[in-house]
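Working notes, structure below.
Of the protein chains in this complex, all but one are displayed in their positions.
Let's look at chain A:
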Amino acid sequence: MQVNVPAPTEEDIRAIVAPLASLEGPLLPMLHALQDSYGHVPQVAVPVLADVLNLGRAEVHGVISFYHDFRDAPAGRHVLRICRAEACQSMGSNTLAESTLSKLGIGWHDTTQNGAVTIEPVYCLGLCACAPAAMLDDRVVGRVDDARMDKLLSEAGA
């Protein structure tokens, strides 16, 4: 995650998306590339993407806002996703999520005050046979109980 980086310029955005312009259906790969670089899709990218792809700005905005993954502001330094789907519910993920959020004093999609962790709901990580499951950044964790959750949160600096 980026902290205190200068705001990207139009040229920065163009440099990131230009190599993807030859793909069939390039918008999602472009948005992913921008989010990989900046931790979110900067507002300044919208007119650039509209120009590069010959789309309306509203269309580009409509695509960004449709998908859960794309952020308009950076997340915390780490993202912890807790699975809320049925298999995890059958193994107590509701209670786990409630106790985690209340311990941190935040709600879904919020970031801890020290900026360390953003908590996101996720609907299935494919870890349904070792539920409940969570994912800290790209690292998956199965059979999460309160103790394991505390360890994850302290590793992330929450």
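Convention: a residue touches a chain if its C-beta (ideal position, glycine included) is under 8 Å from a C-beta of that chain, and two chains touch if they have at least 3 such contacts; residues count from 1.
Everything that follows uses one rule, which is that contacts and distances are computed from a predicted model.
Asks: Quick one: the chain not pictured, UniProt calls it what, "Acyl carrier protein", "Tat (Twin-arginine translocation) pathway signal sequence", "Formate dehydrogenase beta subunit" or "Cellobiose transport system permease protein"?
Replies: UniProt lists the chain left out of the view as "Formate dehydrogenase beta subunit".
Asks: Using the definition of touch stated at the top, determine which of A:I13, A:A131 or A:A158 touches the missing chain.
Replies: Final answer for the missing-chain contact: A:A131.
Asks: Which residue among A:I13, A:A85, A:L104 or A:A156 touches the omitted chain?
Replies: In the full complex, the listed residue that touches the missing chain is A:A85.
Asks: Against the chain that's been left off, what residues of chain A make contact? List them.
Replies: Touching the missing chain: residues 23-29, 31-32, 53, 62-63, 66-70, 85-91, 122-131, 133, 135, 138-143.
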